[in-house]
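For this view, one protein chain was removed and the others were kept in their places.
Per-chain numbering from 1; labels A and B assigned in written order.
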Amino acid sequence: MLLADPILLEQSADLLENVRRVRPLVHCMTNRVTINDCANIILAAGGSPIMAEDEREVEEIVAAAGALVINLGILSETIFPSMLKAGRAAKRLGVPVILDPVGCGASKLRDDCCRQYIDEIHPDIVRGNMSEIKALAGMTSSTRGVDAGIDDAVTLDNAHQMSPLVTDLAKKLGTVVSATAAVDIISDGNRTAFVANGHPMLCDVTGTGCMASALTGACAGAGDAFTAATACLILMGLAGEMAQEAVQAEGRGIGTFRIRHLDYIYTIQREDILERGKVYESR
Amino acid sequence: MLLADPILLEQSADLLENVRRVRPLVHCMTNRVTINDCANIILAAGGSPIMAEDEREVEEIVAAAGALVINLGILSETIFPSMLKAGRAAKRLGVPVILDPVGCGASKLRDDCCRQYIDEIHPDIVRGNMSEIKALAGMTSSTRGVDAGIDDAVTLDNAHQMSPLVTDLAKKLGTVVSATAAVDIISDGNRTAFVANGHPMLCDVTGTGCMASALTGACAGAGDAFTAATACLILMGLAGEMAQEAVQAEGRGIGTFRIRHLDYIYTIQREDILERGKVYESR
Partner (left out) sequence: MLLADPILLEQSADLLENVRRVRPLVHCMTNRVTINDCANIILAAGGSPIMAEDEREVEEIVAAAGALVINLGILSETIFPSMLKAGRAAKRLGVPVILDPVGCGASKLRDDCCRQYIDEIHPDIVRGNMSEIKALAGMTSSTRGVDAGIDDAVTLDNAHQMSPLVTDLAKKLGTVVSATAAVDIISDGNRTAFVANGHPMLCDVTGTGCMASALTGACAGAGDAFTAATACLILMGLAGEMAQEAVQAEGRGIGTFRIRHLDYIYTIQREDILERGKVYESR
């Protein structure tokens, strides 16, 4: 059974305020499809993004950062070694590493890179959609391309049955796993949280997954990994709900939805989080 | 003389509905200027984009796709061999290939790559602006940069004289040629269609050509190449007209135009296409 978790909700609201106070520098190594959206969402939430990829500078850049976000969206022979180098430096320096295993399950190359990155770097948070997380756990998944498959839908009714997969993977990898779906599941292996904010229109915008990972980075620069992963998904989801309401009132479509989503990431206040955040624990 | 073609209009409306039903996976290898816009327009029309470029995975990715879109907008020494590899796999598997010869006529490198790609891969659809299509046909064109030259303007009055160039190129290459201008000309060598939807503001947004090619890919994943090329340009153009009307009513500029355009790609219904689509055949 899922029960509301008002303490985690309040901690999440605190952490989001902290992002605006601390303005963490977030070093992102991300794909070029959504790199602009990632930078803008970090800024909108109060962080400061820096995108650097050249092997000759990543160690120096990550040393000044509050978090490192690695997104495997568009791989190439030069970027992956650079990502490993940045990751090693981050771990050495205690900078939290967030991995987004984009398209894990869609090609052997992506599978191999995901596993290698996890094995060598031990990221602090792995943030992917449910299909990617299933692929990572070695279970058959319906990954087709980079979007989540329909078999991987998580609802408040089945979240309870889906969560062991996430919890076990978190335990096995020794990391926080943040699996996004209609209901998101976040686990550090011991504790598991569920976030029910969001709206299906988020799936009609490219890169909302990448943006969630970038935003997780901003949050991880301002608090512990488990709360950061949770707080990020409350904010993403609630901004999506509010954006959909605005779009419906205005009679607009997906272009306007993207803009309103970023508007709300920028303007959402502590009270909005406390009033409308839907975070649960499992009992 | 140009005559309205209500049958092709209806087939186009059917095909666009089919995109939303089939949700074709569209593998795009495109330039980084407009890669985000290309992904978002595919999603807005009902398709599912995947951007993959690494030579080690493109064959695997294209095998799951409903169409492959190759955009020569920003060339590099690594991407072009990867594009050839993906193209060969697509043809072997019967996946339709759409080529966008961005900036053909603007540099020798681009000319050479366009010709080599056509010779080796035989794409199913070549979608370019009129200056690029002229350059491809070996005629002197006024290509200056990546935008169409003013000598290459096509109107309802001169479309008849401009169309043999397109028809002949289609015949010579054995492909559908989709040449965009104020009036678009689409030909498979036998049949030629003209689409008169659109608005000049589309030229003041970067990458509307790239987006048209990406969208052509989504359409080609849901119907035959000739109808796909036509349906795409009706949708692009009509969304442009409606966006301009909205922007004028709101007293806004080109930023809002981009957003409204994506809004309408997402919300346009079958009835809008049937009421306002302007497609002609030549008699």
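Following the convention adopted for this analysis, contacts are C-beta pairs under 8 Å (C-beta built on N, C-alpha and C of every residue); 3 or more make two chains touch, one makes a residue touch a chain.
These numbers were taken from a predicted model, which means no experiment stands behind them.
If you put the hidden chain back, the residue from A:78, A:116, A:158 or A:248 that touches it is A:78. Remark: the residues of chain B touching the chain excluded from display are 31-34, 36-37, 73-77, 103, 106-110, 144-147, 204-207, 252-256, 258-259. Residues touching the missing chain, restricted to chain A, are 25, 32, 35-36, 39-40, 43-44, 48-54, 56-57, 60-61, 64-65, 78, 258-267 (touch as defined at the top).
To be clear about the criterion, only the chains that are shown with their structure count from here on.
Chain B has its Cα centroid 34 Å from the Cα centroid of chain A.
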